[in-house]
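Quick one: this structure, given as structure tokens, is what I'll be asking you about.
Of the protein chains in this complex, all but one are displayed in their positions.
Coming up: chain A.
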Amino acid sequence: MEKQLSSSESLALITEMIQKAKKEAAGDGSFQLLLWGWVITLCNFGHYFLAKSRYEMPYIVWLAVIPALGWSFAHEFKKRKASRIKTHLDDLLGQLWVAVFGGMVIVLAFMPALAFRHNPVILLLAAVGVFVTGAIIKDNSVKLGGLVLFLGSIIGFLLPVDEQYLVAGIAMVFGYLVPGYLLKNKFKSRV
């Protein structure tokens, strides 16, 4: 025999289930922000300090991006495979970052055409990605991170190439790492 519901019981059940789905759908979401936050922050600072110490190939530090790319894709693939639900937002976020990544690859392919002043452009693309991600997941700290990256890009455009790396490193700390850790803590307190 099925249990008959009163109107208010129905409403309470709907609300409870929507909340349960929402909680599961929100996920942690901080992994990519933290991974890329750490890698790009360290690469930027590394490049800056190597360039300042007159090392011939300061750009060598950017090789760290290659294993990070592998880790990032592997984590995403594993997460999606293990996930028991799929949301509309997952696809939207995935496509946003594929577009941002595509833009970055194009900019990096034309570094000589930009006289190697590509760093603020990369920051600008990251700013769009982080800001829109914040808007999609409705998290103001992530949106604020996007704004910091916009600011970092503006400052970067006004500086010589080497100093752009220092600014980008600082912008990554406040644009990726701080919102990443805030997001992680919010997730911990939610589950």
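Everything that follows uses one rule, which is that a contact is a pair of C-beta atoms (placed from the backbone, for glycine too) under 8 Å apart; a residue touches a chain by one contact, two chains touch by 3 or more; residues count from 1.
Note that in this section contacts and distances are computed from a predicted model.
Enquirer: According to its UniProt record, what is the protein name of the omitted chain, chosen from "FAD/NAD(P)-binding oxidoreductase", "Chromate transporter", "Transcriptional regulator" or "Glutamyl-tRNA(Gln) amidotransferase subunit A"?
Expert: Checked against "FAD/NAD(P)-binding oxidoreductase", "Chromate transporter", "Transcriptional regulator" or "Glutamyl-tRNA(Gln) amidotransferase subunit A": the hidden chain maps to "Transcriptional regulator".
Enquirer: In the complete complex, the non-displayed chain touches which residues of chain A?
Expert: Output for chain A: 2-5, 7-8, 10-11, 13-14, 16-18, 20-22, 24-25, 81, 84-88, 90-91.
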